[in-house]
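The block that comes next holds chain A.
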Amino acid sequence: MIQSILLWLAAILAAPFFSGLILKIKAFFGGKKGPPILINYYTLIKLFKKGSVYSNSTTIVFKLGPVISLAASITVLMFLPIAGFNPVFSFNGDVIFVLYVLGLGRFFTIAAAMDTASPFEGMGAAREAYFPIICEAAMFMILIFFYRITGELQLSAYFTGSNTLNMWSLAGAPLLFIVISFFIILLTENSRVPVDDPATHLELTMIHEVMVLDHSGPDFALIELGSFCKLMFYSTIISRMILPFESAIFGFPIVMYLAGLLAVYVAVGVTESVTARYRMDKVPQFVLTSFALAFFATIITLEFVK
Partner candidate 1 sequence: MMFNPVDIILSFVLLSVLFSFGADRVLTLIKLVGFQGVVVSIIPFFIGDHMSTGGTVFTLATLVIRGVIIPLSIFVAIRKGAIRRVVEPIVGYHASILCGLAVIIGTTYLSGRLDIGSVSGFKLLEPTAIALLATGMFLLMARRNAIAMVIGYIMMENGIYLVGSGLSVSTRHIVEFGILLDVLAGVMIMMIMAVILRNIKQTFDDVDTALLRTLKD
Partner candidate 2 sequence: MVEIIILTPFIAGLIVFFVFSAFSLPKSIGRFLLVLTGAVHLTLSFMLWRNHPQAIFDQYFAVTPEGMLSLLVISLLFFLISVYTVGFLKESQIPSESLFTGSMLVFLSTMTMVTLSNHIMVMWIAIEATTLASAPLIYTHRSAASLEATWKYVLICSVGIAMALLGSVLVVFSMGQANAGTPISFSALTGVAKTLDPLWLKAGFVFILVGYGTKMGLAPMHTWLPDAHSEAPSPASALLSGVLLNCAYLGIFKTNKIMVAAGLQDFSGGILMVFGLLSILAAATFILKQNEYKRMLAYSSIENMGIIAFGTGVGGLGVYGAVICMIHHSLIKSSLFLSSGNILLGYGDRLIKNTGNLVKGMPRTFVAFFAGFAGIAGFPPFGLFIGELCIILAAFRAGFHVAVTVFILSLCVIFAGFGNQVMKICFEDCNTAIKIKEKACMVWPQYLLLLTSLILCFYIPDSLNQTISDAVTAIGGGLR
Partner candidate 3 sequence: MCQLFSSTCIILLGGFLSLFFARQKKFSKGIAVLFLSGGCLLGLIDAAGKLLDPAGAGASASFRYLDLFSLSFHVDGLAAFFLTAIFAVSLMAAIYSFHYMGNEENGIKTGVNYFFFSVLIAAMALVVTAANILTFMISWEIMSLSSFFLVIYSHESAENRKAGYLYFVFSHVGAMFILAAFGLIYGHTGNFDFASLADVPETVKILIFVFSFIGFGSKAGVFPFHVWLPHAHPAAPSHISAVMSGVMIKTGIYGILRIYAILDFHTPVFGYITLIAGVISGILGVVYALGQHDIKRLLAYHSVENIGIILIGLGVGMIGAATGNPLVAVLGFAGGILHVLNHSVFKSLLFMGAGMVLHQTGTRSIDALGGLLKGMKITGTTFIMGSLAICGLPPFNGFVSEFFIYMGSFKTIALGSSISFSMSVFAIISLAVIGGLALACFTKVVGVVFQGEPRTLAAENVKEKGWAMMVPMGLLAAACVIIGVFPKMFIHMALKAVQALGLDYGRVPVEPFGQISCNITFAALLFLVMALIIMGIRSTCYKNKTDKNTTSGTWGCGFSQPTVKMQYTGSSYAGSILAFFSAAAPLSEDHPPIKGRFPLKTHYHSHVNDIAELYMKNVVVRPVFYLFDKLRWMQHGDIHLYIGYILLAIVLLLFFI
């Protein structure tokens, strides 16, 4: 239990670091030196020190938005087995709860954005409301896949101990598809290229960044932290899926885990560097591919797992 909580805290604290990694990689591809590796921590601290500017249009919801979104992302981390260790909490069906809590976070992010009466933030909100619909479908498809294999409905049953390895042994080939589709979901949910480009300078083309334009100071810090944690959540899952190996050697899982995380973040960074953002009306097709992959995988399991 203690161990789990420590891991949980560690994950939260490490989240900004890994996000910083992405910036580094992009800088490398751009042939630049790039910001310091701990840039995100500096930013957070600076923001926490600052005060805030509130628009006259905003209401309590605007202040509630960051809180709820951060709370959502750290709550879901509690149910996630980190490095194959038992999660802090776990019960039958917690996956559904996790997905819906993320939805709750999204609701408040969008509401906060709509609160500012800014046309750009409204645009971003509309996109934020649109693409995750398909993501959720894909997520549940993946869930069905996991359920087909494990017959369980909790994250711990998929990612703790040797469960993941068993999954590979049971249905390796389809699981490959799942990994890919999950990566696509990761890109979408965390608004990375090619779905969204946080680094662009034109608000018209943003999704997540434009929604938080008006947040400032600690509120903005909370939002940033929340998005880091969210990214952490998804990449933890992928890292566990790609490196599910178990061993008695002390620290082996942690190493594996870190390696996986590294791989994921590097992959994200590379994708961001080598691809361009899709046109907005192409994005749904991109996201649908993840659904299609998951669906395909699930259908195949009908053959694998009787």
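In this section, contacts are C-beta pairs under 8 Å (C-beta built on N, C-alpha and C of every residue); 3 or more make two chains touch, one makes a residue touch a chain; residues count from 1.
Regarding selection, all candidates are chains of the complex that A comes from, given by their letters.
Quick caveat: nothing in here was measured; it's all calculated off a predicted structure.
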Pick from 1, 2 or 3, the complex member that touches chain A: 3
Candidate 3 contact footprint on chain A (complex, rising order): 48, 50-57, 59-61, 66-68, 70-72, 74-75, 78, 89, 91-94, 96-97, 100-101, 103-104, 106-107, 110-111, 113-123, 125-127, 129-130, 132-134, 136-137, 139-141, 143-144, 147-148, 151, 153, 203, 213-214, 217-219, 221-222, 280-281, 284, 298, 302
